[in-house]
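Then we have subunit A:
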Amino acid sequence: MELIVLLFIPLLGMVASFLPKREYAFLVLSGIDLGIGVEICRKVLEEGRIFALSNYLFADSLSVLLILIITVLSFLAGIYSIPYLSAENVNEKAKSKFYFLINAFIFSMLLTAVSNNLGILWVGIEATTLSTAFLVSFYKNPPSLEAGWKYLIICSVGIAFALFGIVILFFSVAPYLGYEADVLNWTNLMSAATSNKININLAKLAFAFALIGFGTKMGLAPMHTWLPDAHSQAPSPVSALLSGVLLNCAAASILRIGNVLGATGEKEIVSNLLIFFGTLSVFLAGLFLLKQKDYKRMFAFSSMEHMGLIAMSSGFGGMGIFAAMFHMLNHAFTKSLLFMSAGNVLCSLHTREIEKIRGLFKTMPITAFLLGLGTLAITGTPPFNIFSSEFLIITSGFVTHHLWAVGIALAGLTMVFAGLGFHVTKMLFGEPSFEGNREVSFIQLLTPVILLIIVLVGGIYMCQPVEELLNDIQNNVLRFV
Partner candidate 1 sequence: MEVKLAEFFIALAVFFSITIVASNRLFLGIKSYALQSLSIAAATTLIASIENISHLFVSALLMLIVKACIIPLLLFYVTKKLNIQRKIETNVTIFDSVIFCALIVVFSYFLVAKFNLSSRVLGFNVIPLSISVIIIGLFIMVTRRKAITQILGFLTLENGIFMAEIASTHGMPVFVELGIFMDVLIGVIIAGIFVYRMSETFNDIDTEKLTSFKE
Partner candidate 2 sequence: MEVLIGIVQLLLIVILAPGVNAVIHKTKCLIRGQKGPSILQPYRDIYKLLNKRSVISDTASWISRFAPYIIFSVSVVAAAFIPVFSSKTLFHFSSDVIGFTYLMALGTLFLTLYGLDQGSAFGGLGSSREVTIAALAEPAMMIAIFTVCIMNGTSSISEIFTKLSVHPLQAFSVSSVFSLLALLMVAIAESARIPVDNPETHLELTMVHEAMILEASGRDLALIELGSLIKQAIFISFIASAIFPISGLLGFIWYLLKVFSIAILIGFIEISNAKLRFFRVPDFLAVAFTLSVISLIVHYLEV
């Protein structure tokens, strides 16, 4: 029941986006959604898995993790959007479009999180592409149009491959289980895989297509090419959601399919491919980040790096899964923090170019601090939370004897640090290139500050439910990856 309500509320939001006070409606609705998310979390922790809509929807700990990330961040994005949109002088019609699309976006992401069925999951992921294509090209200027086009085409191709993977997966189990729709339910797929009622060769093929397909959406190298364009062109709250949430949904889908293949005993292929693409992404992101011109684009590359880390860590298996999920959580919050701070800069100074910005500590002191600390956090500097998960990732890599992968990833991380540090330092330090105090309004600072607190506390402390969730994911949900 909760799950249906959870999905219903963003749909309501889509309707509400035509109302005059749409921003507050969105805030209230996403607040309610957040409450429901927490309730689902409680219930899942109590009962294990919960189902709805004749088993087509379900929530296990992985879904709960995604739901929590989605609802928390969409609520915060809701708060942030109010001052952001008015600062950007967005007109009413565009605002209505913005809220309609963002609700559709949240709906589709929630759908992927709670769908038990692989088919529904695919529809959800495809819907995210379609709903965000216009958000990416929200400003209708040539670059945003270009970014939107590339996003649409590349992701569609990717998703098409994923669909083919799903078709093959269906084919691999259908001869044993029949041709009914619920064969594609995770629960059924898993039982088929463990009881060997599956054509393993086909499952492998399916995983390869799904990995490339969802990997495109997740931003794994070398399919990541759309990511920096799209993330940098979208309005900042959308960038925060894209980077913080959407990528995670794609990652979760890959892991779920990998889990099915892993359960058949072909663990090695899954982990090898994940580690390969993960390491490649981290390393390439490091290379790309050494020189950047646009700060939002730079943070987008950093997302690619973190997705690589998540993929790599998942490939390690065991504690790596825990670390990957923890990293997912941490990255979502930290990256949103960064995109919102970057949004503040963009809002106030109207330029994306790193070269043109200097001395932010003078012009926008609080934003500069948020940006600086956020950068330290995202590059894995303690005491921020990313450090903890990165440390666990490295440890699990060593434990599973993937020394090369860890070595290359460490090289990549160092380059990421060098690049991000260099560019952000350039922006924050020096004689200010803009005059006067250009600090943004209080509410626009409030959301990043909340995120900063979460990020800071998360470095040392992990609350009990989260720990239980992550442990459950490691030990039950993604046991076979």
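Keep in mind that, in the parts below, a residue touches a chain if its C-beta (ideal position, glycine included) is under 8 Å from a C-beta of that chain, and two chains touch if they have at least 3 such contacts; residues count from 1.
How these were chosen: all candidates are chains of the complex that A comes from, given by their letters.
Computed from a predicted structure; not experimentally measured.
Interface record for this complex: partner of subunit A among candidates 1 or 2 is 1, by the touch criterion.
Residue ranges of subunit A in contact with candidate 1, taken from their complex: 117, 119-120, 122-123, 126-127, 129-130, 133-134, 137, 140, 142-143, 145-150, 152-153, 156-157, 160-161, 163-164, 167-168, 170-171, 174, 179-181, 183-184, 199, 201-202, 205, 228-229, 288, 297.
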